[in-house]
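Note that one protein chain is taken out, while the other chains of the complex remain in position.
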Amino acid sequence: MNMHVTPEPNMYRYDEFDRKFVDARVEQFRDQVARRLDGTITEDEFKPMRLMNGLYHQLHAYMLRVAVPYGTMSARQLNVLADIADKYDRGYGHWTTRQNIQYNWVRLEETADILDMLAGVEMHAIQTSGNCIRNTTTDPYAGAAADELADPRPVCELIRQWSSLHPEFTYLPRKFKIAVTGSPNDRAAVKVHDIGLRMHLNEAGERGWEVLVGGGQGRTPMVAVTVRDWLPEADLLPYLTAIMRVYNLVGRRDNKYKARIKILVHEMGAEAFSAAVEREFAEASRETLEVDARELARISSYFAAPAFETLPAFVPEIEERKLADRGFRQWLTANTVAHKVPGYTIVNASFKPAGGIPGDATSEQMRGVARLAERYSFGEVRVTHAQNLTMPHVRTRDLIEVWQQLRDQGLAEANIGLIGDIISCPGLDYCALATARSIPVAQEISARFADIRKQHDVGPLKLNISGCINACGHHHVGHIGILGVDKKGKEFYQITLGGSSTENSSIGKILGPGFGADEIAGAIETVVETYLNVREQGEEFLQTYRRLGAAPFKEALYAGN
Amino acid sequence: MNDKTEDCSEYVVTANEVLSGDTVFRNLQDKWVRGIDDAAVLKCQDSGFVALGDAQKDEHANIVMGAYLVEVSRESGAIRPVHIRERIRALGPTVRADLAQVAQGFSTSEVVDL
Partner (left out) sequence: MPVIENNAFVDDVWSNLHEGDSARDRSMIIVPLARLEEVLAGWPEDHRGLGVDVPNDADIAVLTPHLARLDIVTLNFPGFADGRAFSQARSIRHTEHFTGTIRARGGFLPDQYGFLLQSGVDSFEVSDRFSLAEWVRHAGSVPATYQRDYATGGLATRPFAEAGSRREQPSFG
């Protein structure tokens, strides 16, 4: 009688076809592993095959990157991610900046079983690595944010399907990342992706897409250029196909570091590149357009808004508690976001405890958030590109309960968007490509800023750390960025200032000589203190930097040296 | 303390096991072991290369992958890689003492802290 029914959120669900596809892909991988082990194929040949199923080999072990398509998952799926962490890994996972989860300790012989388990809840690791089209990312608040024009996820799912095992575009010059935003306030970093798509509405209320190409981070960070101001939605896939074809045919393959599309756009010039795309697009087959429109309609039907209740926007208990309880007030300010439906609120769970490892989640924490999402958020969870989880649809009147329960799990640190909410890549503690550790630096800085009052006083500040020039930790677009380098066998850290990944995207500039591992946290404190001294009333860190430039920070850090 | 000449450092042979992906070291019996403290220490690069050549047979047999030489030194009796990257690779992540090789029983002495 008392049967517990897990609520299923309105999100894309596999049909027979999707299921058959993903199952076959798992079996194909199992077969590839068997051929690697019996010597039919070499490690050099196997490597791209395993990468296309998200399997890396890192510093200590194999690492599996599982896609959370456009960051949306159900509580049921999150529970399975927790089960995988316990059964096949060491009880935890790591949220990445591209809305994926990474497991650090999987075994080759068990990977196909993990993929099977994922397939059981309509998930996979397809194209989470390799020189192919990666997991499409979007606004973690999609379908919920008050400021969005429309939910971008149907288009993301359309792109997911279009890009999955695309016969023509799976052996590209280099990896290829697409990000989509349905809000004018870009939370998906579309300007630092290979392709960024921004939704616009015309006067008739029809959706169209601004297409940006050639952004990226890594060793040559670039902000994308707009190649189309307005692309009718129906033209989306043929246009993406045209971009991919131009890139696949003429993108550089002579040098791995020059193989991203940003280099091609840069070397050809945006105009010539765009002309080449338009030429290809003009020849593209239009017979598929109508198909895409029908597909999009089919997909969209899955993303219907959940059954929101009609609720008052103003909830007296919440307002009272806000006045009475500073901890709650701080949490509300930093960790919740306005919802488009009155009486609902978007809630972030912070995976950034002071002194903790940014983005690491234990299986217990995953289950904890899954339980809360089932109870309070229509069973729906999001992964954010700042390595946190989001419950998109919480009734405002439930906020006190949700806050308390998150606090019990250590997930209510009131620091979202503040200096404690550090983005950090795994760095040398896990990554084979790293030149320095990044996690310990993040830990030391967040410990120094453990005082939440101080963090709120400092205000919005994005601090991002990468353990090498590949920039997985987004240091180029942090308001403050830290890059770990190797200097004669010692870890050394460079500071960049002024980066941003929003609609006003910019690449941070190196401030000056770097700092040793024992100096970097102190240097960051100096930067923050300097900002507090020179800021004007109500001015955020980035605004101060844009107004004054690097001079006061340089002065504070290097004067006397 | 340090009796090695400039061009004659000490080395161990390391690789990763194909099935598990784990970091492994070659011991005196030409077997692969998980703890660096059980590794065979080879004096001078020349003998290192001989041992490496032997180890590479196991690469062809698909037992291990990516075998190479790691320069080590002795620290209070323990065998420790000289370069920080190799130290972390041999000893485990520095930010999870519970997952370090010491905690797993594959390594002696507490040198997780670099």
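To keep things simple, chains are lettered A and B as they appear, and every chain counts its residues starting from 1.
Going forward, a contact is a pair of C-beta atoms (placed from the backbone, for glycine too) under 8 Å apart; a residue touches a chain by one contact, two chains touch by 3 or more.
Computed from a predicted model, the values in this text were never measured in an experiment.
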| item | value |
| --- | --- |
| Partners of the unshown chain among those that are drawn | A |
| Residue of A:Val121, A:Ala150, A:Ala354 or A:Ala450 touching the missing chain in the full complex | A:Ala150 |
| Contact with the hidden chain (one of A:Ala34, A:Ala272 or A:Ala304) | A:Ala304 |
| Candidates A:Lys87, A:Arg219, A:Arg294 or A:Arg453 - the one touching the absent chain | A:Arg294 |
| Chain not shown, touching residues in chain A | 15, 17, 20-21, 24-25, 27-28, 31-32, 41, 45, 48-49, 131, 143, 150-151, 154, 161-162, 164-172, 207, 245, 248-249, 253, 283-285, 287-288, 291, 294-295, 297-298, 300-305 |
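The rule is short, and it goes like this: only the chains that are shown with their structure count from here on.
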| item | value |
| --- | --- |
| Cα-centroid distance, chain A relative to chain B, in whole angstrom | 36 |
| Chain A partner contacts - residues on chain B that touch it in the complex | 16, 18-23, 62, 65-66, 82-85, 88-89, 92-96, 99 |
| In the complex with chain B, residue positions of chain A that touch it | 36-39, 43, 57, 59-62, 90, 106-109, 357, 428-430, 434, 437, 439-440, 443, 489-491 |
